[in-house]
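The next block holds one structure in the form of structure tokens; read it before the comments.
Apart from one protein chain that is not included, each protein chain of the complex appears where it belongs.
Chain nomenclature is as follows: A and B, assigned in order of appearance, with residue numbering initiated at 1 for each chain independently.
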Amino acid sequence: MLQNMPFWPARASAAANNVDALFIFLVVVSGLMTALIFTMVVYFAVRYRRQAGRRAEQIDGSHALEITWSVIPFCVFMVFFAWGAVIYFRQRTPPQDSAEVYTVAKQWMWKFEHMEGQREINELHVPVGRDVKMIMTSQDVIHSFFVPAFRIKQDVLPGRYTVTWFHATKPGTYHLFCAEYCGTSHSGMVGSVVVMEPKDYEAWLTGGGNQPLAVTGERLFSELGCITCHRSDTPGRGPNLVGVFGKPVMLEDGRTLTADENYLRESIVDPSAKIVRGFKPIMPTFQGQISDEQLNALVAYVKSLGPSQSMPTGGKSMAAAPTETQ
Amino acid sequence: MHNSPAATATHEAHQNPAHLHHFATAQQQKDAASLGMWLFLVTEVMFFGGMFCAYLVYRYWYFGDFGAASKSLAIELGAVNTAVLICSSLTVAMAVRCAQVGKQKAMVVYLLLTIALGLAFLGIKGIEYREKFVQHHVPGQASFHLDEHIPGHPDTPVNQQHAQVYFSLYFAMTGMHALHMIIGVGLFAFLTYQAWKGAYSPEYYTPVENAVLYWHFVDIVWIYLFPLLYLIDRHP
Partner (left out) sequence: MATAVVEPGERETYLNREYGIKSWLLTVDHKRIALLYLAGITFFFFIGGFFALLIRLELLTPAGDLVQADTYNKLFTMHGQVMIFFFLIPAVPAVLGNFLIPIMIGAKDLAFPRINLLSWYLYIIAGALMLYTILAGGVDTGWTFYVPLSTEFLKTNVITAAVAVFISGFSSIFTGLNFIVTIHRMRAPGMTWNRLPLFVWAHYATSIIQVLGTPVVAIAIVLVALERLFHLGIFNPTLGGDPLLFQHLFWFYSHPAVYIMIVPGMGIVSEVVCCFSRKRIFGYQAMAMALLGIAVVGFLVWAHHMFVAGISVYAALIFSLLSYFVAVPSAIKVFNWTSTMYKGSITYQTPMLYAFGFIGLFTIGGLTGLFLAALGIDIHVTDTYFVVAHFHYIMVGGMVMAYMAGMHFWWPKISGRMYPEGWGRLAALIVFIGFNLTFFPQFILGYMGMPRRYWDYSRAPEFQILNVLSTAGATILAVGYLLPMVYFLWSMRYGKPAPDNPWNAAGLEWTIPSPPSTFNFDEQPVVTWEAYNYDEIKGEVPVAQ
């Protein structure tokens, strides 16, 4: 029903249903509240207009009323809060085995890199029915990845990764907007997300002949000399990276953290920030020597180093069976 | 009150600064001035507070680098400056006391001493700043280099970028403080002149009191700045 309503944005993701439901609830409650206030103001203005012989009746107030119209709205607000919080929490927690797309935003374009190696500019092809996680960074200023049809938005920052995800439910082409003012062509940083049926998506994938992202990363890992210290066969001067992603890491100052994309990225561009316990701070920094895309490839490679894998097959690609809707 | 133009014009021209006409009593005026000054100091707390907030965040993130950068500051000069300011708070409190009991000459002397101590502080700060320039510890310059290691980790060199963040905050915070000192010295120069002319008496010394409050505030900011900037992670 909503699909055909004029001025309603396309609904093409699992999240869109939840967001629209809360929105409609808010519209209804707000509409009722507005109607109530408007009606009362107009009614009082007319009913209690000045009339000869009648004076205004002074009423100091009413504690009961004050409490009532504080508590009841507050309870309603808590419903809004809780519902909104649930949606948000889900939106900020990408499912574990989402397919991944690395994104580099720059003035004024979107650069996407699929795990299979496809690169796209301003256009993002995804299959319907799969969880897709966007791992994003900016080359310059703050941008924001906004797909109205999916009801998602996430600022994209320089110097770190931010993450968002979606589960497309309807094939079609949808707007992609940059939603954080980023200079002259902010309004030109517009593209599309093309949602395809799985078999169409497979066909699109194979028409590339690209090197999977993690394989590119493996090549870089060797070319840049990472492999000399980070060995998996014998203990090296750097920590063994096999299976490191997603696991706790103990640092030499006693802190423990989970190795996520940002940790991997930071370890490459600012290695002295966090030293793994038992190792010396001898790793050189690669900041300024590799591009964001190369950084993405290295991160994708390290992520692919699972304990049972000997060859990188490219992290989570989308050319696998669709997962259930969240 | 009189509404005839001549009367009001004369009245304004000869207003007693101790009893401005829009106040009902001298006490009301004194209370208002006092409250106003405290409120102004609250705004100053919020003003410096923003920088302290930035400092706290980065110190937490880059503790080792901040420790290394802090070591490069001249702790002796900082300590001397701290002593200088504390002494100046004493002289300034004495100045108010003299105003309260009507000792005009002594008040002028104490005010002059305060100015001298303030200028001494600024002079020493100038020396420290020059040191920083000479040692290439000025952030944002291509020649920046801090040749230090993380305290407690002799084989870990400091991260130059994080050290620059430290120095950016160092210059911003001590620079803002120094600016407030300069304004304070200027204020006290004016006050000294007024005091010498006999403008202050036990009945009316509000400007002295308020300026002294300002001076104490600037002193307290330094009492926070000194340990936070100079004494991070110092070892004997």
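Operating definition for what follows: a residue touches a chain if its C-beta (ideal position, glycine included) is under 8 Å from a C-beta of that chain, and two chains touch if they have at least 3 such contacts.
Values in this document were obtained by computation on a predicted structure and should not be read as measured data.
Asker: Could you tell which one of A:Met78, A:Ile121 or A:Met250 touches the chain left off the display?
Answerer: A:Met78
Asker: Give the residue, chosen from B:Gln164, B:Thr192 or B:Thr206, that touches the chain omitted from the document.
Answerer: B:Gln164
Asker: Among A:Glu120, A:Asp155, A:Asp260 or A:Glu293, which residue is in contact with the omitted chain in the full complex?
Answerer: Residue touching the chain left out of view: A:Asp155.
Asker: Over the whole complex, note the residues of chain A touching the chain we left out.
Answerer: 7-9, 18-19, 22-23, 26, 30, 33-34, 37-38, 40-41, 44-45, 48-51, 54-62, 65-66, 69-70, 73-74, 77-78, 80-81, 83-89, 91-93, 107, 140-142, 144, 146, 148-149, 151-155, 157-160, 162, 175, 177-188, 190, 287
Asker: When the complex is taken as a whole, what residues of chain B touch the one chain not shown?
Answerer: Chain B touches the missing chain through residues 1, 3-6, 8-9, 21-24, 28, 31-32, 35-36, 39-40, 42-44, 46-51, 53-54, 57, 62, 139-140, 159, 161-162, 164-165, 168-169, 172, 176.
Operating definition for what follows: only the chains that are shown with their structure count from here on.
Asker: Show me the residue ranges of chain B that touch chain A in the complex, using the header's touch definition.
Answerer: Against chain A, the touching part of chain B is residues 153, 155-157, 159.
Asker: What residues on chain A touch chain B, complex-wise?
Answerer: Spelled out, the residues of chain A in touch with chain B are 270, 272-273, 275, 280-282.
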